[in-house]
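So the structure is just underneath, and the comments pick up after that.
A single protein chain has been omitted from the complex, and every remaining protein chain is retained in its original position.
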Amino acid sequence: MPKQGFQPFMESPLHHFKLDAEAQPRRTDGRIWCNELPHLGYAVLRGDTAEAGFAQLVEQVTGLALPLKAGAVSQGPQGVLMWTSPDEWLLVSHRQRLADWTAQLDAGFAEHKLFAQTVDSSGGLTLAWLGGTEHLTVLRHLGVYDFESIPLGHMVSTVLGKATVQVIRLDTDGVFVVFRRSFADYVWRLLRRAAQPYGFAVCQLEARSDHPLFAQLAAPRPSLILA
Amino acid sequence: MLVITCPYCQEAREEEEFSYAGEAYIARPAVPEEVDDATWGDYVFHRKNPRGWHWEQWQHVAGCRKVFAVKRHTVSYEIAGSWTLADGKALYLEEQA
Amino acid sequence: MANRYSLWSLIKNGLKHHESWQPAWKSPQPKKNYDVIIVGGGGHGLATAYYLAKEHGIKNVAVLEKGYLGGGNTARNTTIIRSNYLWDEAAHLYEHGLKLWEGLSQDLNFNVMFSQRGVMNVGHTLQDMRDIERRANANLLNGVDAVVMTPQEIKDMVPLIDISHRTRYPIMGASFQPRGGVARHDAVAWGFARGASELGVDIIEQCEVTGLIIEGGRIKGVNTSRGDIMADRVGCVAAGNSSVLAKMAGLRLPLESHPLQAFVSESMKPCIDTVVMSNAVHGYVSQSDKGELVIGAGIDSYLGYGQRGSPHVIEHTAAAIIEMFPSFSRVRMNRQWGGIVDVSPDACPIISKTRIKGLYFNCGWGTGGFKATPGSGNVFAHTIAHDDPHPLNRAFSLDRFATGHLIDEHGAAAVAH
Partner (left out) sequence: MSGYRIHRPGERINRQKPLSFIFDNVQYKAFSGDTLASALLANGVRLIGRSFKYGRPRGIVGFGAEEPNALIQLETGAHTVPDLKATQVELYQGLLAGSTTGYPSLDFDLKGLLGKFGRFMPPGFYYKTFMEPVKAWPFYEKFIRKAAGYGRAPVEADPESYDHLHHHIDVLVVGGGAAGLWAATLAGRAGLKTLLVDEQAEMGGWLLTERRSRIDGLSGMDWVGQRLAELASLPNVTVLPRTTAFALHDLNLVQAVELLQDHLPLTERNAALPRQRLHKIRAHQVILASGAIERPLVFGYNDVPGVMTAAAGHSYLNRYGVAVGREVLVQTQNDAAYEAALDLALSGVKVTLADARQGGAAAWRQQALKNAGAELLLGHGIAKVLGDKSVTGAQLVKLDGRNNQVIGSGPRLSVDTVLSSGGLTSTVHLFCHNGGRPVWNQQQLSFVCPDEGRENIACVGAITGRWELSDALSQTHAAVAALLLGHGRGSSGKAPAVAHEEVAAPRAIFRLPDGKPEGHGAKAFVDYQNDVAAADIHTAIRENYRSIEHVKRYTALGFGTDQGKLSNINGFAIAAEALGKPIAEVGTTTYRPSYTPVTFGALAGPHVGETFDPRRYTAIHASHDARKAEYEVVGQWLRPWYFPKAGEDLHAAVNRECLATRNSVGVMDASTLGKIDVKGPDAREFLNRIYSNAWSKLDPGKCRYGLMLDENGMVMDDGVTACLADDHFHMTTTTGGAARVYSWLERWHQTEWPELKVRFTTTTDHWATVAVVGPNSRKVLQKLCTDIDFDKEAFKFMDGRTGTVAGLPARVFRISFSGELAYEINVDANYGRYMWEEVMKAGAEFDITPYGTETMHVLRAEKGFIIVGQDTDGSMSPNDLAMSWAVGMKKPFSFLGKRSLLRSHTAGDGRKQLVGLLPLDPKVVLAEGAQILSNTDDTVPAAMQGHVTSSYHSAFLGRSIAMAVLKDGSKREGDTVFVWAHGKSVPAQVVSSVFVDKEGVRQHA
């Protein structure tokens, strides 16, 4: 992974919406508030839970228990680990930490001869937070899943329009929506369109050290403008 | 619109999350070179296409990406159940016997 | 014809309060024996019987229909007629059909309202345009009319279409078959029924075939809900139910039956004078003489005999139509329905003898059956009459799925670079 020095040259998939320029402090009105958490680190974790040592190694390295139940999410101040398939998990954290973790994991898998791997997906995914009293209604406008039924601490992988997304519910305040880079423009337009009747606003997102995802914003936000 | 239970996500989900993956448990000839053109053509192209119960495969493309077996009635669209491919195969073979 | 239709007959019958009209077709009790039984009283089956009687002199024929005449896909399609197929075999077969359409109303003395308003296939990508060129040139060399149009020519012909670059998939051009068009679907079944009946064919409605009587590898007759009926030759033309019939003979066919959906708008004044089809955005539209927009939706991916499909397919199609015709957003859907189409692996029909002597199948028309109705009946009648395919359907036999000689009309796959 490149060091901090290169970060100014990163571009999130939503950079062209210039969300920073539009962002305002969140107020407690009935609006839908939304913004991207750009430049996080993502890794797909593949492995076989039946193999001895796999789950232990993951927990040992990340501090996150490997979730074994469909849709379950493990969370800690350093990130989240989500079940996405019986042999697949998505790990989200700060980029630098994630790079360290995956290196350790891959070394550990090799050492223990586990049929397991990490696949860096940091360039391929991004994540938006969606909040406000009607945030679930916005999702109900776009997707057929019963979003109101997602328990806290769970995620669901489903479709919004023609895009596959993961919706993560960590608290009642809002949801996190993970989507692919090449669909980001489309997903953002969909969200914005669906939220419009309720009043759509881009909000500033604050780093919160106790939060598994907002905590990852603590690192300085890179400039999005390329020379 | 079908509602299909993914045996991996352990939840009933709407059809839009899945992609239909054809008749289930079509046996690929073990040594294709040893069967004649007609038998091979039968494997590649011929389908049961029943008016009634049908064992078929669905892939949860928007979810866990797993392929699994569904027993569905092609007239009423009633779904008798869905299973992992391995579990479904045992049941399927039992039914065929 | 005992009851010939004309303006004169309308006046004559009008003066008699329409009390003297004869039945369009007779409904006799089934006989015990026929020379040929046709299973399936849709357009194709009735056409087969008509041409058996008319062109091959085989008049001791029964058409068995489990419901009412023309109640299957004949009643459920979007009535598009064209012959601009890519491959030689398909183009010749459908062109044979189109030529029959051109004289059909007069031949049957029944106005099937065949309207040669042209069929346009629009292209949205460079590869679409390559395929359009390829198809048009192949058509012209096969004697099928074809024109390649620019976006402006499209707009001149279809003023409501959006050729701007605002759209997601801007329209780059189109192929156009001027001789293509639409017809009144129900009338085709009724016209053939009337013509066949007049020539002596027995049309038996509400008669479901429940089994095939096969002895020593030969067909002997059929079991029906109205008793056994014997014949040495049985032609099955049952569209979406072909696999069910094949199973009765211990055959498997390379077919899958899928729900295909369609819908119509409310009736409006003429606003679109041709047929517009787009494979890329998945929708096609024409306007019936009654003024309804007739819109074909997608085929559901899964197997189904339910004559109903998933609503999201209709929703996607509505979106596709609005993408091409933004003003139709305020037009309203009046009615939607589904049919069952039997899809073959190469999107071409099967018109074939089988390993059971005297048993013939005509199926696998997928979404393209209506346009072939007279042509299909015509060559199938020949196949049955001679126990040998007509030169035009020789390539459409079942053995192509063993030899690999497919006639792949799926069209080019999406460009993949």
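As written, the chains take the letters A, B and C, and residue 1 is the first residue of each chain.
We adopt the following convention: a residue touches a chain if its C-beta (ideal position, glycine included) is under 8 Å from a C-beta of that chain, and two chains touch if they have at least 3 such contacts.
Keep in mind that what you see is a predicted model, and the values were worked out from it rather than measured.
Looking at the complete complex, one finds that the omitted chain is in touch with A, B, C. When the omitted chain is restored, the residue from C:I213, C:V244 or C:I322 that touches it is C:I322.
For chain C, the residues in touch with the chain missing from this view are 5-7, 9-11, 13-15, 17-19, 21-27, 67-69, 71, 75, 88, 92, 103, 105-106, 109-116, 124-127, 129-138, 140-143, 148, 159-160, 162, 167-169, 184, 186-187, 190-191, 205, 265-271, 281, 287, 289-291, 293, 308, 310-311, 314-316, 318-319, 321-323, 326-337, 345, 400, 402-406, 408, 410-417.
Residues of chain B that touch the chain left out of view are 1-3, 19, 21, 24, 28-29, 31-33, 35, 37, 40-41, 44, 57, 59, 61, 65-67, 76-77, 85-86.
Chain A residues in contact with the hidden partner, per the touch definition given at the top, are 1-2, 5-6, 9-13, 15-16, 39, 44, 46, 87-88, 115, 117, 119-125, 137, 140-146, 148-149, 161-163, 180-183, 185-186, 189-190, 193-194, 196-197, 199, 226-227.
Please note the rule applied: only the chains that are shown with their structure count from here on.
Between the Cα centres of chain A and chain B there is a gap of 33 Å. Averaged C-alpha coordinates put the centre of chain A at 51 Å from the centre of chain C. The distance from the centre of chain B to the centre of chain C, with each centre set as the mean of the Cα atoms, comes to 30 Å.
Shared contact sites, meaning residues of chain A that touch two or more other chains, are absent. The touching residues of chain A, counted against chain B in their complex, run 70-71, 84-86, 88, 144-145, 157-159, 164.
Per the touch definition, chain B reaches chain C in the complex via residues 1-2, 15-16, 19-20, 23, 37-38, 40-42, 44-51, 54, 56, 72, 74-77.
Against chain A, in their complex, chain B makes its touches with residues 8-11, 13-14, 16-17, 61-66.
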